[in-house]
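Below you'll find the structure I mean.
One protein chain omitted, others in place.
Take a look at chain A:
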Amino acid sequence: MAGRGRGRSLFTFNVDSLGFGRGEALPTSAHAPSPLYPPMQFRPVPLHTGEEVDYMLALKQELKASSKNLPFHIRPARAKRVDRYSDKYQTGEPKNNSIEWSPWSRLPKELCIKEQKPRKAARSQVKPKIKHATGKAELIQKLETLEKKEEENHSEEEQDEEKKKKKAAEEEAESEEGEQYDEEEFEEETDYIMSYFDNGEDFGGDSDDNMDEATY
């Protein structure tokens, strides 16, 4: 404060040590962040060359190439956008691969993938059974209602036929449902009596004896 009036430009430290005098222009201030790839003052020293270096280079490249073929290289499962026919025939990465290279006794139990397989199979067996059961139950219900509808018209033969159809329907319900189901519904909901339907098996069986007359 004492030197405010007279010694306006008196600094509290020795200005010479800063590298520029009082009267000279201040060094330019930076208007932008420093460049991402600043130009280098000196060129870098060339790399080592020699047999050892070349051998290690070859080793490195070989290691990288061969590590892609090992089972340790895990590829993420590609999202299947379209179901392809060839999927049935391409098993892709065998899941059993992981068992070969790692001894499960040295890893925590929770990492063991082997156990999932029987679980998966059991689960897949349980599901069709459930479907089987539901399919069976529904089918039986429908069949029963239809039977009640056409009680008068059906003879025993047709009841047997229906039972056979029921069994066939039960068997078919194991693998699929739906479409065959609909077909049988159509078959049984016709208004025609089954005995009216002549499927032509008797055709041509009677006239074997009299070959003289022409059949029209």
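Methods note: a residue touches a chain if its C-beta (ideal position, glycine included) is under 8 Å from a C-beta of that chain, and two chains touch if they have at least 3 such contacts; residues count from 1.
One rule holds for everything that comes next: contacts and distances are computed from a predicted model.
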item	value
Chain not present in the shown complex, as UniProt names it (candidates "DNA-directed RNA polymerase III subunit RPC3", "Cornichon family member 4", "Mitotic spindle assembly checkpoint protein MAD1" or "Light harvesting-like protein 3")	"DNA-directed RNA polymerase III subunit RPC3"
Contact partner of the left-out chain, one of A:31, A:81 or A:106	A:106
Chain not shown, touching residues in chain A	12-14, 17, 19, 41-42, 44-45, 47-48, 52-53, 55-57, 59-61, 63-64, 66-67, 70, 72-77, 98, 101-103, 105-111, 113, 116
